[in-house]
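One chain of protein is taken out of this complex; the other chains stay put.
Chain nomenclature is as follows: A and B, assigned in order of appearance, with residue numbering initiated at 1 for each chain independently.
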Amino acid sequence: MENSKMGVIEAVFFVLAVITNKIILNFPKEIVLWSGNSAWLNVIYISIIVGVLAIIVCNLFSKFGGYDILDISHYLGGNFLKIALGTILIVIPLFNSIDLVRDFSEDLKLIYFNTSPLIFISLFFVIAAIIANKAGFTAIFKTCTIIMPIVMISIVVILFSHLKNFEIERLLPIFGNGVNETFISGLSNISVHSGFLFLFFLMPFLKNTEKYKKIGIIAWILSSLYLLLSVLSLLLVFASSTVTKEPLSLYLIVRTIEYGTFFQRVDALFILLWILSTMTYLSVLMFMALYIFKKIFNTEDRKVLASCFGMLILALSLIPENTVILTTIQETFFKYYFLITIFILCPIILYLASRKKKKELQNNKPITKNIPII
Amino acid sequence: MRNTIAVLLIITVCLFSLTGCYDARSIETLSYAIAIGIDEGETNMLKLTVQFVNPSSMGSNKGGSTSSSEPTTITSVECASLDSGINIMNSFISRQINLSQCRIIVFSETIAEKGISEYLYTLTDNIEIRPNCNIVVSTCSAEEFLQNSEPASETLLGKYYDSIVNANKYTGSTDDIELSDFFTAYKDTFREPYAVLAGINSPDTPMEYQDASKSTIDSGYVADKSSVLNDTFMQSIGIAVFRSDKLVGELNVGETISHLLLSNRLHQCHITVPSPFSENGIIDLRIIPTMDSKKEVTLVNNTPYITCEVFLSGEILSSTKGINFTENSNIDLVESYVDAYMEQQISEYLYKTSKDFKSDIIGFGSKVVGNYLTTEDWVNSNWLDNYQNSFFDVTVVSDIKVGETFSKID
Partner (left out) sequence: MFNLKTFLDSNLGKLFVYKKNKDYEFSLPIACDFEEDSIVNNNVPYELELDPSFKKVGTKLSDNLDYIKAKYHILINSDIQIKEFNILLEDKSYSAFIIYIDGMVNSEIINDFILRPLMLRNKTNTHDRKKDKESKLSSFSLEDYIINCLIPQNRILKKEEFNDIILEVNGGNCALFIDTLGVAFTAEVKGFKQRSISTPSNEVVVRGSQEAFVESIRTNTSILRRVINNEDLIIENSYVGKFSHTAVSICYLKNITNNDLVAEVQYRINNLDIDYLISSGQLEQLIQDNSHSIFPQIVATERVDKTASHLLEGRVVVLVNGTPYALVMPGVFNDFLSSSEDLNLKSQYSNLIRIIRILSAFLSVLLPGIYVAVTSYHHELIPTQLLFAIAATRESVPFPIIIETLIMETAFELIREGGLRVPSPIGPTIGIVGALILGEAAVSANIVSPILIIIVAITALCSFTIPDLSLNFTFRILRFVYIFLGFTAGFLGLALGLFAQLVWLCNLTSFGSPYLTPYLSKATLRTTSSLFVAPAWKRENKPTFLNSKKADSQGKISMRWKYPKSH
C-alpha cells in the first residue's frame, strides 16, 4: 500500500492546492481592497505570523507521529472533544467548497456562459469532485501533483508577461489605506492561509512522518511566495482602485496579456487551467469533509458518501440569491471563524495534548491508549 | 457495467437537454465589429458607429473571381448608451454583434472634450472588448473617420488598424495607447491619461504648421493637417492629452517625441534639426534612446521642481554638402547643437503640459508618492492640481555617430 501514501512533494502540492485557488479566485482582490497599496506589506506580515505558527504546530505535531488532530483531541478529551472539534472543523471545507462552487460558477457565467443556468455550470465542478472522490485519495493527491505545478507555473508566466508594465512606485505610499488596515484589522486576512487546516490532517497520509516539518515549512514558504507574487503583480500593473472590479483577481491581468500581435487574447487558456485547478481544489475540500465526517461517525466507506456530499454542496451553493450574500457571510463571519478555529483552537488543543503527554512521560505512566489505530 | 451505461446515458441526456447548448455561438452566426466610433448625438445622447467586417470578402477568392462586396460595413445609430446602441443594431443586423475583435475605439474631439468616463467604464466592464484595443481621438467626427479609413497596403482591416499604431515604433509620431493603459492612467492618482490622436487627411485640408517660426522642420505636424498630398486617408499623428476624462489639448509630432523620450516609450525616430553649418541647411538624424530617462521631483515650498535627464544616441542619415564628418570637432558641434535643440523641445513640451494643459501625462507624481505614508495623505496633497506650478530643468546627453558610407566622401 505504499502507493496510497504521500511523499513530500505530493503533500506540499496537496496543501498548495488551497492557496493557489485562493489566489486565482478572489484573495488578491480582497486583500488589495482591504489595505490598498500596502497589500504587499500586509501579505508579508501575515505570512510571517503564519510561518511562526506553522513551525510551532509542526514541532508539536512531530511528537504525535502518524495521528491527526482528531485523534489527538480524542487523546486529550475523549470522544466528546473529538466529535465537537470534528463538527467545528467540518464546516470549514464545506463552506469553502460551497463558496468555491458558487463563486467560480458565477464568474464563468459572467465571462463565457451568459445565458446558461447556474446549476449547469456548477454541475461540472461537482461531477468532477464526485468522480475524484469515488476514485479515492490516491487519485486525488496524484492529480494535485500533476495539475498544481502547471497552474503555479502559469501564475509565474502571467507575472513575467507583465514585467515590462511594472511600476515600482505603485507600491507606495507605503502604508496604503493606513497602518490600522495594514497591520491590525489586516490581521484577519490570515484566513487566506486556511490551507493550514490540511496540515492538521496530513499526518496519517504520509509515507514518512518525520518529513512532516519539512512539508509544513516548504508549503508555507511556497504559498507565501505565491501570495506575495500575485498581490505584487496586481499592484505593480494597475492602480489599486482598478483592481477591485474584476470577477476573478488574476483575470484582470490575464486579459491584457498579449504575445506578439498574433496571440492577443489567451485568457481562455488560463481559464481552462484554472478550471482544472478549481476542480482539484474542490475534490481536495470534499475529501477533507468526507474524511472528517468519516472520523466523527466512524463510517467505513467514504466512496458511497461522495455523491451525497457532492449533491449537498451543489444544493447549498445554489441557495444564496447572489454572491454578494456569500461574500458578506465570508467577510463578516467565516473569516473570523477560520481565524479562531485554525489558528487558535487547533494549536491550543495540540499544546494541551503535548503537555499531557509530557506529564505522562515524566510520571513514567504508560501513554494512554486512547489513540485509536487507523 | 449496465449501471455505468445507464448513468452515462442519463448524464449525456441531461447535459444536452439542460443546455440546448445555451451559449454555443458558431463563428459564422456572429458579426464582428472591428472598430467602434462614438460621436455626440444630434437627437440622442450619442451617435454610435460600428464598423463590421464582411468575412466573405476576405476569405478565399473561390474560382479566381474576387468578390465584389465591400470589405467592411459601417452602421451608425443614435442611442442613449453604448449597450443600448449595440442592442438597436442587433435588431436590424441579421447577425449577433460581437465586439471581441474590436481594434480601435474612436472618440470624436467634441465628445472627448465633454468627458468620456461614462463610456470608459462601460467599455472596460464589457468582457468582449479586449483591453488592448487602441483609444483614438479623432479630429473629425468618428463616423467620418471610420468611413474614410481604408487600408492602402493592407487587405485585412484588423491588421491595418494594428499597423497604423505600430508604426510609432519607427516614427515616434504617436503612442500605442490601449484601453487598459488609458483606464489605469485615468484611475491613477499620479498621472493623467492620454490617447492616440488621429484624423482624416485630404488634399483639401490646408497644410498648417503649429509654429510658423520653424517652418522648415517637419515635426510641427498634427493629425489631419500634414503634408501628404495623396487621397483622403486616415492618419495618426500626435497625442490627445486628457485631464481626468476630458480632452484638454493636442500634441504635435515633435512634442510627442519629447513625451515618448521622457516616458521611456520611444523605440526610434527620425528628427530634422537645423544645420549648425549653414543658414538654411538641415541635418537628418535617427535617434534612439540609450538609457531610461532620469526624472527627479523635489517639492520646494510645495512647488514641484522637476529635473529630467535624457540620454540619446543619434545617427546622421544625410547631410548637406561640404561638411566633413570625419572631423571630431564637427561631430561635437552637431552633438551640442542637438543637445540644445532637444532640451528646448522637451522643455517647451513640458511647460505646455503643465501650464497650458495642466495635465501630468508623464506621471511625475510617481516620484513624489513615496514622500507620503498613506493613500489618504497622498490624495489630500492633490498632486494633479499642483502640477501646473511645476518648474522644469531638462538635460539632454546625446552621442552622435556618423554612418560610414558618406563620411569618407569629400
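Just so it is clear, contacts are C-beta pairs under 8 Å (C-beta built on N, C-alpha and C of every residue); 3 or more make two chains touch, one makes a residue touch a chain.
Remember, it's a predicted structure, so these values are computed and weren't measured experimentally.
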Residue of A:88, A:119, A:135 or A:318 touching the missing chain in the full complex: A:135
Omitted-chain contact residue, chosen from B:83, B:128, B:292 or B:385: B:128
Residue in contact with the excluded chain [from B:32, B:119 or B:145]: B:32
Candidates A:48, A:184 or A:268 - the one touching the absent chain: A:268
Interface residues of chain A (partner: the chain not displayed): 3, 7, 9, 108, 112-113, 116, 120-121, 124, 127-128, 131-132, 135-136, 138-140, 142-143, 145-147, 262-269, 271-272, 275-276, 279-280, 283
Absent chain, residues of chain B that touch it: 1, 4, 12, 15-16, 19, 21, 23-28, 30, 32, 34, 53, 55-60, 98, 100-101, 103, 128, 130, 156, 158-159
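FYI, only the chains that are shown with their structure count from here on.
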Centre-of-Cα separation between chain B and chain A, whole angstrom: 43
Residues of chain A touching chain B in the complex: 36-37, 110-117, 119-120, 123, 127, 167, 169-170, 172-179, 237-242, 245, 255-256, 258, 261, 264-265
Chain A-facing residues of chain B, complex: 11, 18-19, 22-23, 100, 125, 127, 130-132, 162, 166, 178, 180, 183-184, 187-190, 366-367, 369-370, 372-378
